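And then subunit A:
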Amino acid sequence: MVLAIVMENLKVGYIIEDEVFWAVKGVDLVVEEGTTLCIIGESGCGKSTLASAITGILPPYALTDGKLKLFDHVVINGQLRNYNGIRGKITAYIPQNPGTSLNPFLTVEEHFYYVLRSNFKSDREFSKKIAMEILPKVNLDSSVLEKYPHELSGGMQQRVIIALALATNAQILVADEPTSFIDAHLRLQIIELLGRLQREFKKTLIVITHDLLTTSTICDYIAIMYAGKIMEVGPREKVLRNPRHPYTKMLLETTPILGVKKRLKPIPGEPPSLGKEYQACLFLDRCPYKSKECYSDPQIQVIENSHFSKCWKALEAPWL
Partner candidate 1 sequence: MKPLRTIYIVLLAVFILVIILIALLTMLHQPPRSKIVVYAYNDDITGIDPSLEDDTGLVVLGSIYETLTYYNYTTGKVEPRLALSWESSEDGKEWIFHLRRDVVFHDGTPFNATAVKMSIERARDIYRETGRGAGYIWDAVDEIIVVDEYTVKFKLKYPQKLDLLASASYAAYIFSPSALEKSGASSIYDKALEDWFNKGNAIGTGPYKLISYDPTREIRLEKFNKWWGWSVVNNPYAPDVVIIKIVKEPPAQYHGLLAGEIDIACSVPRTTIRDLVEKGFKVINVSTFHNFVLFFNTKRYPTNISYFRLAIAYALNLTEIVQVAVYGFALEASGVIPHGFPGHVEGLKYNHNLETSKKYLEFSGVKMPIKIELLYQVDYEETRKFAELFKSRMSELGIEVELNPQDWARLKDIAKGVWTSPESTPHLILADWWPTMPSPFDYLYAMFHSESKEWNFAGYENPEFDSLIEEALTLEGVNYTRALELYKDAQILLFEEAVAVGLWDEIRPFTYSSRIEMPQEALNPMYTFVIRFELVSVRS
Partner candidate 2 sequence: MVMKNPEYIIKLENVTAGYLITPPGIRSLIKTRYIVLKNINLSVNKSERIAIVGSSGSGKTTLLKVILGLLKPFSGRVFIYEYDIYRLPWRERVKILKKIGYVPQDPFKSLNPMLRVKDILREPLEAHVIRGYKESKIESKVKSIVKLVGLPEKVLEMYPEELSGGMRQRVLIARALVSEPEVLILDEPTSALDVSVQAQIINLINDIYEQFKPAILLVTHDLSIAQYIADRIIVIENKEIVEEGLIDNVLSNPQSHFMKMAVSSYKDNKNKLKLEF
């Protein structure tokens, strides 16, 4: 068993007008090779920053702390960052908005050529060969090679992007909200495609999303992120069936599901604002089960093998 990603108290932040805002406030996470992890959270909880840290596209003015290891490369160690030989070769990134992520002046084939040239110094013939191999895998035929991005539909653009991410044979794929710009009825197709590719190529897949139900169908593990920290991690079935954090439970109850008509139970209140440091549990304000001990930062509770929760009441779980 090889660990693909190891995070030790990883923090990522930005300086905005002389003040430090930590978007990711200390994350401990271990991902095994060849598994799929979904990081689920609301907007502004730091999940996109986490994705940027893994793929190495943090802006130069970002601040880091803690440790991030990708296979045996130490990528982030305190304030030092070294992404040499990582981008494209070990990690690949599937961006949020396919429409703006492709260069409108290049054909699909040229996209492949430039991506492969920058990683392997390969020529056009080679890149074309690779593209021909990969495109069928994402359910596209080779006719798209000659097309420009605007000639493709949104779903096709997203698939081209996935193919580009696969082309460099990177071991870790990070998909940042892969479905948010696609119509609801097409989302599942893309998600299934990602899952199939992950199994077929034995990749490590990280999916960042706020869509709990659709996306989580393909993952092995789910991590629930809230306000810059991971609240609960565990195997998919266990987290969904047996949530050990009130936030997870409430998220499940608040999500509308097609074909199931029940009254939704919304989570009261709003997430805490980014950048503030809290001594107490981050979920305190919205938690209906809070008690005295919640005013101190909760320790990680081990429920069972590889299922962890950051709640003082994880073991009792009064919500179940």
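The candidates were selected such that all candidates are chains of the complex that A comes from, given by their letters.
The definition used in the following text is that a contact is a pair of C-beta atoms (placed from the backbone, for glycine too) under 8 Å apart; a residue touches a chain by one contact, two chains touch by 3 or more; residues count from 1.
In this text, all values refer to a predicted model and were calculated from it rather than measured experimentally.
Within this complex, subunit A is touched by candidate 2 out of 1 or 2. Chain contact summary for the complex, subunit A toward candidate 2: residues 42-43, 154, 183-189, 210-214, 217, 240-241, 250-251, 254-267, 270-271.
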